[in-house]
Structures are given as C-alpha cells and as structure tokens.
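Removed from the display is one protein chain of the complex; every other protein chain stays in position.
Moving on, here comes subunit A:
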Amino acid sequence: MTDNKTIIRFENVTKKYDNDTVLNGVSFEIERGKFYTLLGPSGCGKTTILRLIAGFIEPSEGTISFNGKIINDVPADKRQVNTVFQDYALFPHLNVFENIAFGLRIKKMKNAAIAEKVMEALRFVNLNGYENREISEMSGGQRQRVAIARAIVNEPEILLLDEPLSALDLKLRTEMQYELRELQRRLGITFIFVTHDQEEALAMSDEIFVLNQGEIQQSGTPTDIYDEPINRFVADFIGESNIVPGRMIQDFQAEFAGKRFECVDQGFSPNEPVEIMIRPEDLEITSTELGDLLIKVDSQLFRGVHYEISGYDEAGNEWLVHSTKKAIVGESIGLRFDPEAIHVMRFGETEEEFDRRLEAYAGHEPDSSVPTPTVGGARND
C-alpha cells in the first residue's frame, strides 16, 4: 500500500468477449470515500467496469488492485465490495429482514447481532417497521432501499450501484439522488455509481468518468466536465451544446461562423482547425445591432424555466439558445456571449494533452511541450 487514498486501481484493463472488445485498455484510480459516477451510453463499458470490481467477471488483460493488492482472480464472495443491482435482485423467497440478513447469515453471525445490524440498516434507509414484509408487498422505491440496506449492512469498503434509479419514476428518482448522496456522506465509504443519465451524474458525483466505446473519454469533477468537455462526444453527452467548426487564428483568437472572436484558449498552431462549443445558456439574446452573432429564429419551445430557441446564422450553423426572454419565430435576433463562454476543442486530443493545455491557461504560460497535431490546411467555412 503505497498510496493510502487509492482503493481501486485499474491498469490497462481490457475485457473481450470472443472478438468483441467491451473495455479497451482502461486505467484509472478510485480514491477512498468519494462518490464516483461512471457515465456513458449503453454499451460503453460502464457496467463491465462495475462487474470487474464486483468480481463477477475477470479482465482479459491488465490488472485490478484493491488496497494495493492485485485481485484479478479473487472470486466475488471474497471481496469487500457490495452491489446494488439495477433490478435490485432481492430474494423473492425471503422477507425484508432475511434479505438484509443474507450476508450476515453467510458469515455465521449470532442471531442477536444479526437482528441488531438489520434493524440499524433498516433505520438507515428509513424503512423501520418493514422487516416482516414480503418483497412482493414492497413498492419500487422501497425495494430499492431494501437493496441498499442489504448491501451496506455488510460494511463494504466500496458500494457499487448499477443504474439503481432507472426503474423509478422521475420524482422518486430525484428524491433518491439526494438520499444516496446523503447516505454516502454519512457512511463515508466509496460509492461507484453507474448511469447513462447525465443530470444524475452531475447532481451526485465528486468525480465523473465519461465512457464511450470501451474507453474513458474524460474524468473530472462535474463542473470540470460540464465547463470544459474534451471533445464533441463529451460535450454532446453532457448537457446541451452548440458545436460548430472553426479555427484558431492565433492565441486568444478563434474564428467561426465567418467571424473572429476573442477567446481564452491558447496553445494551438496558427490556423489550426478546431471545434467550437458554446452552451445554450451562455448565449444571451440582444438586438441585432448589439449581437456578436445574428441568427434567424427557426423554432421556439417553452420549457418552463426557459425558452428553447433554435435558429441559423448566415453560415448555416444551427444555434440553440436557452433564454428567459422570448423571441419571435421568423425574425432575426442578436446573440451575445463572453470570451469565457467559447470552448475550443482540438481534434483527437488525449485526456493528458487536454489537461496539460488547460493547466497552461491557468498559469497563462503557453506550454511548448504540447505536441501539435499536423493537420494540413485551414478549413474554409
């Protein structure tokens, strides 16, 4: 144990089924006591990572360590990890009490100690008084709590949660998000939560891993990932975004939609083609005279908190705007935005290169060591 904070470490872990690679050389570290989310579309490998940690499957290549020890071939029943399953996987032949007591009975604990621990776990998930109910008598939300109680009663070092909220209705789901976050703080153990719901991930996590096609695209805090997505996939997957082609004329100056704008990005080669991302809520509607960009409003939807306005600029790019102000379909409006709202994404940049570039902004020192991809010729937009 060199690093006391690290509890799980993946090193170049690959998982293949026949010729199908579901996880491709993934490396990361999980720290003790934090709430992690593995976020990505279905088939991205997030559940595979969870199953590897739980011990239901073994990696094809690479090593997984737990508290500094390699656990590649330690079976699931010998790991100090417990899982809350997507379908809860509660035992239908046992009542609530016996479901929660299952792990303790396996450990041959004394009856009195079991009863005490089960009751404590039930209190923890606000289900006191339900111990003698059958599982079939419990609602979806209550089953969810039983599943959590059954896992935490074993005092695992890590709790794995496999899309546990996906079967609940919206209101209950939002409630459970708060409760899970609160539960993690009270227990102080590591939570690894798998979801395809970006709002859930942003609301609950200390750290998010965004996955796609068996690879980690980006990792960081929710604000990091939302504000500085590394590429088109992450920008698109997390929140809504306007992504238009452009190029970096020079440091702090980007060109897109046929115009040049001041921005805060640097470290690109002159005239390097890039993608420009601006969040819909960073666009402010003004008059056509004051706007940085002119768009013709194509459609408008009332979303409750804001209007969702969509329109096209002169270069033909579509822009999505979230505004509390109303626009009129068919009319032109001006859009205004700050230099900080412009996010420049380089093609094919790895997470390491991306992080180094961002660190350079903070120090305002162009980092010459960043390799610049040689992409021939600037694009004409």
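Convention: a contact is a pair of C-beta atoms (placed from the backbone, for glycine too) under 8 Å apart; a residue touches a chain by one contact, two chains touch by 3 or more; residues count from 1.
Everything that follows uses one rule, which is that contacts and distances are computed from a predicted model.
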Check: Which name from "Branched-chain alpha-keto acid dehydrogenase E1 component", "ABC transporter permease", "Formate hydrogenlyase subunit 4" or "SusC/RagA family TonB-linked outer membrane protein" does UniProt give the chain that's left off?
Finding: "ABC transporter permease"
Next item on the list: Return the single residue from A:87, A:236, A:314 or A:359 that touches the missing chain.
Entry: A:87
Checklist line | Among A:76, A:167, A:249 or A:358, residue touching the chain not depicted | finding: A:76
Check: If you put the missing chain back, which residues of subunit A would it touch?
Finding: 54-56, 75-78, 81-83, 85-87, 89-93, 102-103, 105-107, 134, 136, 150-151, 154
